[in-house]
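One protein chain omitted, others in place.
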Amino acid sequence: MDINGVQIEDTFAEAFPIKMARVQITAATERWALEAAREATGFGTSVIGCPAEAGIERVVGGEETPDGRPGVNIMICNMGYKNLETSLLFRLGQCVLTAPTTAAWSGMPDAEKKFDTGKKLKFFGDGYEKQAQMYGRTVWKIPLMSGDFVIEESFGAVDGIAGGNFLIMGQNQMAALTAAEVAVNAISKLKGTITPFPGGVVSSGSKVGSKYKFLKASTNTAFCTSLREDGVCTLAEDVSAVYEIVINGVSKEAISTAMKAGINAACRVPGILKITAANYEGKLGTHQFPLHVVLE
Amino acid sequence: MDINGVQIEDTFAEAFPIKMARVQITAATERWALEAAREATGFGTSVIGCPAEAGIERVVGGEETPDGRPGVNIMICNMGYKNLETSLLFRLGQCVLTAPTTAAWSGMPDAEKKFDTGKKLKFFGDGYEKQAQMYGRTVWKIPLMSGDFVIEESFGAVDGIAGGNFLIMGQNQMAALTAAEVAVNAISKLKGTITPFPGGVVSSGSKVGSKYKFLKASTNTAFCTSLREDGVCTLAEDVSAVYEIVINGVSKEAISTAMKAGINAACRVPGILKITAANYEGKLGTHQFPLHVVLE
Amino acid sequence: MDINGVQIEDTFAEAFPIKMARVQITAATERWALEAAREATGFGTSVIGCPAEAGIERVVGGEETPDGRPGVNIMICNMGYKNLETSLLFRLGQCVLTAPTTAAWSGMPDAEKKFDTGKKLKFFGDGYEKQAQMYGRTVWKIPLMSGDFVIEESFGAVDGIAGGNFLIMGQNQMAALTAAEVAVNAISKLKGTITPFPGGVVSSGSKVGSKYKFLKASTNTAFCTSLREDGVCTLAEDVSAVYEIVINGVSKEAISTAMKAGINAACRVPGILKITAANYEGKLGTHQFPLHVVLE
Partner (left out) sequence: MDINGVQIEDTFAEAFPIKMARVQITAATERWALEAAREATGFGTSVIGCPAEAGIERVVGGEETPDGRPGVNIMICNMGYKNLETSLLFRLGQCVLTAPTTAAWSGMPDAEKKFDTGKKLKFFGDGYEKQAQMYGRTVWKIPLMSGDFVIEESFGAVDGIAGGNFLIMGQNQMAALTAAEVAVNAISKLKGTITPFPGGVVSSGSKVGSKYKFLKASTNTAFCTSLREDGVCTLAEDVSAVYEIVINGVSKEAISTAMKAGINAACRVPGILKITAANYEGKLGTHQFPLHVVLE
């Protein structure tokens, strides 16, 4: 199978279950919604070493937000609901409540699982906070120096999937990286997924385990182009750089759609030689996304 | 005292000691250095609820970086050196090592206090990592799928100051917020300081303590414009919005310079009525920045 | 009539016929399509003194472009088809042909009126240009140093409308300007319209004619807030700044939709007092857009 002359390997991406919440941040301007969203989703690439996995899902116009203001949908993910509740509390309290002109709305109002994050953050109002009904939602209005901060009382969360992925093999670093940028850009317009790594791109693909006992994951030596002379690198001769796109999503469908859009976009960049995916013989996760099926 | 017709209150900003490290992130392009920097400094507004306070200090050209590539200087701050070491390890390991084309250099190579962050992160190389000398620095080269990640072996840190601040009082929200944006922009070109809140601006100014015993800080009720009818708000009638700029810096001089630049810039925006500063009767910190002295 | 507490004056926007062409610029990345689009639409605010009126219509994903690459739709407008043909030739030849990785496609392939802009620009290939069929379009491939530049042979154009507008009256400059930014942002997501002024906003609203005989248009003295003491300004006391949004579009429907979206967005910004529109007793144009009808 190939797309635009780029070979698509017959393999699959291996992914694992995660818990995730969508928060809709609105603000006076799209710029300020984005500032809050970036702060709230930073230090959030991988649960291996970050307090959460987080990212911007997409920018939304006033016609998609409760208060009619421009907004940004973000998603925050943790391995369990307890950690997710903590992440919501601290990320919304420290990065959205503190951001100018913002309000915070549940982006999954119909989810069964709910956290009363707004009810807990209301205490910052020091007794002057007030419960209210706005746009069909139960909210708390917390007085701030620049007006009231509005936050929904409870935030929904669902069972999602983390670690959907594909790898872009390029003739050189800049070709592979530009294709990665284009893939992330295509995914950023879709609903239901985030690409939590910096700028959406992973430069440090890993394998499960290491020769060092204390490490759960280490560099994907078989794909390290500087280890050719060591006989460790198994990449074809013409490949000199590989970037990975990691995708978390609300469902198998959302991740499949994002993989397809990203791969199609990447294959239009000159200098891309092959697309593959990362899997770990089932050591990492239970979900499989075969590239040839996803791209049908 | 006034600047451009804006009254400068005769008061002072109260600040407190903190530990801080500067990291210089370089990349193939300025864009990618910024992506890594944003990820590495996110979820980093206040140590009250974030694992660190962090921000972008400034963008630097190739003439200021060891490897001659474009770069971004960031600063990471914690209350003690132990927490700072942890923050460096996880933020560099998860947000810079993972980011395309980046390298990480100590931005305080002459500091006495040093953390061997690079030496610890090298294990990701699974035995193929190599120590080297580059541009007069001792580094580790860790093989990745897109080439080697270069990280300096040790990172310097110093005693710094957190919580330098000033408050911008405006005729309305958009005037105050635009002035805040302009102030942050002016500070972003200076050396030695960061403004760790979202987009550099704090909308949720606080006082020490609360009627709720379990809360260490709560909204600054005296400045909450929606509490006028409650008789709690002490702001002048014509003020309807207040934003705060919080500044962390390497020294009293750095913070003073940043406060001066930020206040001067803010006072050129139409609709700004008064500049003041936040202090807490010594309950928060030992450093004082009197506005009239800083602005001399 | 009011929206979110903002009064909507019972008046109408006066607009006039214009000729317009849509060009779809694709590139390896969205960033580079935007660079080409900005260059090609610059110096294009008003036909009073610019060679054309031009602007970015919206960003489009690969699913909406012939070659599946990211793109930006621009629109170029002139009073007559002859000037429009000249504008297309020079703006595409100087600003898109010259831009890295771009291709240029007709954004109105079904229009009756057609210009053979691609056929004329092909001569740059110095005899090595080649006609081809790509994605159902007849194109010319012009060899460049970085590969072939692909341009469609002919570009469609239609009768459109220029000068759709509304005015935002604010308590002060920053409130009015932020509302203008938000309105332009809302319009930028819609099909069929551009806002050709800098950043989409007009600060220099005008009236037809002047005391100086050689001037066709001069400042809208009745709305100049600094002329209150001269007795010329007729604005209400609480209004201290007014910005105008000017909209060109392919049809009455497109302009009406854009006006509605822009006004709704502007009315959500604090400090906005009133929305009105500019008309000139029929001296300027034949199209009328009554605000209360547009907002139904």
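Letters A, B and C name the chains as they come in the text, with residue numbers starting at 1 for each one.
Here is the rule we use: a contact is a pair of C-beta atoms (placed from the backbone, for glycine too) under 8 Å apart; a residue touches a chain by one contact, two chains touch by 3 or more.
Keep in mind it's a predicted model, so treat the numbers as computed, not measured.
S.K.: For the chain omitted from this view, which of the shown chains does it touch?
M.R.: By the stated touch criterion, the chain not on view contacts A, B, C.
S.K.: Would you mind spotting which of B:Pro17, B:Gly62 or B:Gly80 touches the chain that isn't drawn?
M.R.: Spelled out, the listed residue whose C-beta touches the missing chain is B:Gly62.
S.K.: Quick one: which of C:Ala132, C:Leu215 or C:Val293 touches the chain that's been left out?
M.R.: Checking the options C:Ala132, C:Leu215 or C:Val293, the one contacting the hidden chain is C:Leu215.
S.K.: Among C:Trp32, C:Trp105 or C:Trp140, single out the residue that touches the unshown chain.
M.R.: For the chain that is not drawn, the touching residue is C:Trp32.
S.K.: List the chain B residues touching the unshown chain?
M.R.: 4, 28-30, 61-62, 67-70, 147, 178, 181-182, 185-186, 189, 264-265, 268-270
S.K.: In the full complex, which bits of chain C touch the chain not displayed? Write them out.
M.R.: On the side of chain C, residues 28, 32, 35-36, 38-46, 48-51, 54, 90-91, 93-102, 123-128, 141-149, 167, 173-174, 176-177, 180, 197-199, 201-206, 210-212, 214-215, 217-221, 223-227, 230, 232, 241-244 touch the unshown chain.
S.K.: Tell me which stretches of chain A touch the chain missing from the display.
M.R.: 171-175, 177-179, 269-271
In the analysis below, only the chains that are shown with their structure count from here on.
S.K.: When you average C-alpha coordinates per chain, which one falls nearest the overall C-alpha average? Tell me, please.
M.R.: A
S.K.: Which is it for copies chain B and chain C: same residues on both faces, with over half shared, or different residues?
M.R.: Copies use mostly the same positions to touch.
S.K.: Starting from the mean Cα coordinates of chain A and chain B, work out the distance between those two points in Å.
M.R.: Roughly 25 Å, centre to centre.
S.K.: Just the number, please: Cα centre separation of chain B and chain C in whole Å.
M.R.: 39
S.K.: Which residues of chain B are in contact with two or more other chains?
M.R.: Those would be 173-174, 177.
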